[in-house]
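The structure appears below as structure tokens.
Of the protein chains in this complex, one is absent; all others appear in place.
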Amino acid sequence: MERIGVLTSGGDASGMNACIRAVVRTAVSRGVAVVGIRRGYDGLIRGDAVPMDAESVGGILNRGGTLLYTARSSRFLSREGQQEAVDSLSRLGIEGLVIIGGEGSLRGARALGSDWGVPVVGVPATIDNDVAGTDFAIGFDTAVNVALEAIDKIRDTAASHERVFVIEVMGREVGFIALEVGLAGGAEAILLPEVPVDLDAVSQRIVEGRRRGKTSSIIVVAEGCCSAVEVGRRIHERTGLETRETILGHIQRGGTPTARDRVLAARLGHAAVEQLLQGRRAAMVGVSGSAVQASDIDAAWKIGKTIDLSLYRLAQVLAI
Amino acid sequence: MERIGVLTSGGDASGMNACIRAVVRTAVSRGVAVVGIRRGYDGLIRGDAVPMDAESVGGILNRGGTLLYTARSSRFLSREGQQEAVDSLSRLGIEGLVIIGGEGSLRGARALGSDWGVPVVGVPATIDNDVAGTDFAIGFDTAVNVALEAIDKIRDTAASHERVFVIEVMGREVGFIALEVGLAGGAEAILLPEVPVDLDAVSQRIVEGRRRGKTSSIIVVAEGCCSAVEVGRRIHERTGLETRETILGHIQRGGTPTARDRVLAARLGHAAVEQLLQGRRAAMVGVSGSAVQASDIDAAWKIGKTIDLSLYRLAQVLAI
Amino acid sequence: MERIGVLTSGGDASGMNACIRAVVRTAVSRGVAVVGIRRGYDGLIRGDAVPMDAESVGGILNRGGTLLYTARSSRFLSREGQQEAVDSLSRLGIEGLVIIGGEGSLRGARALGSDWGVPVVGVPATIDNDVAGTDFAIGFDTAVNVALEAIDKIRDTAASHERVFVIEVMGREVGFIALEVGLAGGAEAILLPEVPVDLDAVSQRIVEGRRRGKTSSIIVVAEGCCSAVEVGRRIHERTGLETRETILGHIQRGGTPTARDRVLAARLGHAAVEQLLQGRRAAMVGVSGSAVQASDIDAAWKIGKTIDLSLYRLAQVLAI
Partner (left out) sequence: MERIGVLTSGGDASGMNACIRAVVRTAVSRGVAVVGIRRGYDGLIRGDAVPMDAESVGGILNRGGTLLYTARSSRFLSREGQQEAVDSLSRLGIEGLVIIGGEGSLRGARALGSDWGVPVVGVPATIDNDVAGTDFAIGFDTAVNVALEAIDKIRDTAASHERVFVIEVMGREVGFIALEVGLAGGAEAILLPEVPVDLDAVSQRIVEGRRRGKTSSIIVVAEGCCSAVEVGRRIHERTGLETRETILGHIQRGGTPTARDRVLAARLGHAAVEQLLQGRRAAMVGVSGSAVQASDIDAAWKIGKTIDLSLYRLAQVLAI
């Protein structure tokens, strides 16, 4: 293999740049040329490509986002779009492809690998962490820490006003961010898509906490579960306490990646290139415990990835 | 004067704790006893008070919020409420009062000082910075830096997706936070209550920026000016570009105070006690340039405090 | 078991407070009383103890250090000291003990458990991460992220002056912090106790990097390997480049714990109490992959814990 491509796709995640750097420098150290494809699958279809060398990824390790840009592509969902992408790869002389992104992006990678025979390795990168085949996706740890910092700040103001704060965090259909942030932030309640919501019970816990001397209450809500504003309104109705709502929003995507996300990005980017050079096609790389592992790309969704309910119960015990 | 009181009132601001510490320790060093009144004017009416000594304010210098709690009081707006407050002061043996808060809180301080003859000194503390008689209120610098960090994070994701981001910051009726954050964050446009909004011009600037190669655009909107969601919708209509909105919300109130806010809090808290001991009544302290100054408390609103429009024009020049 | 004790010992680590909170609230939720023993084993010998309830650990989740204080005890190394500790436990009515600390502290826990028959469970907490029986010790992730932030800052100034910076990080006899930080920070070289140091090779890499256009070089040195000042002097002799040295020092111990350290602390603190209640004696808890596990306390040192050399080689590939 003499030339490979790399692209980022879907929602951006902090650490994507660190991963691009690892892909490029690993390839260069193995004597393989690298082409950066910009703007995801759409860019691939259009041949929006730049040659990359070791220097081109200098100074990006600590920067959020992706210097290759990212996008969601509807065109690539069709067979015609995929044909164009394959033609484009051939025109660009790209023999293998590393695709960095979330579940949708990895499904695209599977199409290229399984249906069209392109050697492809996917790297899971999504703040939502909802990709199976890996314990952690790139960007999750940073998103959790950014949300946690926000909650620490809001705790100050909540306690000063003795208010109930309802904080909505990202996570699409799953509660990974909300659970981790809620446990780490000492939230008095965590509302997840995976657990039936019982606002009566939540209200009762809050009222009991007040009785014991708690001056603030934080409720963390996963966006895939319910609306923070709605939750605030109902808690107020049930408890009579003052409530406020905050939707953390896009700050969770950005910011300097944490050490953990940078190390994960380095390891997975490196492993992806190694897998390509070993002839893998339609594979993904991930981390299991402290080991990097390669799987068939179907592993990303074959077994649904679920939150650890023991952490949910632990959060309830600790928030008394 | 043998015993003074201190209270925080209105919206909390980072640095209030540092100010309470300065009030208490200055008083202690002058041989004056201090009573902390909790929960603002309502607490004063109810006599919700705790004695404070030098140790009681240890370890709070770097913490957001206020350990005395804060609240808005409707009861205190009435003459009856004020009478109860005065009675309460007398029962508690408090001969002078330091009141830390924003414009509404200082109006309350004026009532106590001018109408009821209570020696009172006000200390301006509000993230909105809309108190005259001082260049800066406690909490403003921290709020600006917190919002700026958020904007730096959002810039990463905006650039990766080539989106227009509309970010709503706090500030009530005034644009101090928005202007400072917009200039410091390199916002492509800043929408303030003080300047007529021209979304056609903003849209044109954004489109021209894209033509010259800009991949992201940040629009900072003051809450007192317009709704981020509305602005996003209209910019999208005019430019066809993808837009996203974020309302930063209550994180702007909290967090560890900056060095500037801690030093300001130390100086103003100290000066407030000195003014009380010198027999001032219905005064406020503030900072002008590098000097601390004392004024009649009316200075807080007599001359409206306005943003510096030259900074607004500068931001436009620099965002090309 | 009706009453348990908890203490922190040895060097402090961020997340110890989160762990104390988890111990106390888990015990309370199980109807078990908790006594906090202050100042480590010395405090235990002296009976320096305070009763703890759910409220006493409120507001500490996000604070570095340990509210129980910590110390190293030489007295406890002797049989007499241990006898006094056992007597003290008996006087205090403590039937089981959770000990939070590093390797030395866990050896003390083993003595109490194996030699004196006290039910004891150890929780690994040390920024150095040099405790076996767990993938990660509490405090390691925070220390790494604090050091990484420092390196990001120094990179700015290094690049502006085109200097070589030698940065010494903590880690006692092992290179865990240095390796993780060096890889995440993109260090041009990492000097570890576990790998022979070859300053000729390092110098050559730096000179070659300069030739290819690199404007800064960062060398991360583990304190257990060599002196930053010495390394700086030798690199300067070999390359003629300007060098500067920084010893990061104690900032690595402190600061708000990361999400990962808080979640780890919550899980291990909870598990330690569960183990005690199940009758374990001389055990430790740890994390393996995503699972919490309990082991005989000897696991903490029986098999030496070693750094992952593949990460070291990866760092070399990526720093080209």
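A few points about this structure:
Lettered A, B and C in written order, each chain numbered from 1.
Basically, a contact is a pair of C-beta atoms (placed from the backbone, for glycine too) under 8 Å apart; a residue touches a chain by one contact, two chains touch by 3 or more.
Bear in mind that the values here come from a model prediction, so they are computed numbers and not experimental data.
Within the whole complex, touches from the chain that is not shown fall on B, C. Touch with the chain that is not drawn comes from one residue among B:A22, B:L68, B:L89 or B:V166, which is B:A22. The chain not displayed touches chain C at residues 8, 12, 14, 16, 63-66, 69-71, 146, 150, 152-157, 159-162, 165, 215, 244-247, 249-251, 253-255. Although one chain is not displayed, chain B still touches it through residues 21-22, 25-26, 28-29, 54-55, 58-59, 61-62, 135, 141, 144-145, 148, 152, 155, 159, 180-181, 183-186, 212-214, 256, 258-260, 262-263, 266-267, 270, 288-290, 308, 311, 314-315, 317-318, 320.
As a convention for this text, only the chains that are shown with their structure count from here on.
Judged by the touch criterion defined above, the protein chains link up one after another in an open path, with no loop closing it. For chain A, the chain whose average C-alpha position is most distant is B. Mean C-alpha positions place chain A and chain B at a centre distance of 35 Å.
Here the CA centre of chain B is 39 Å from the CA centre of chain C.
Residues of chain B found to touch two or more other chains are absent.
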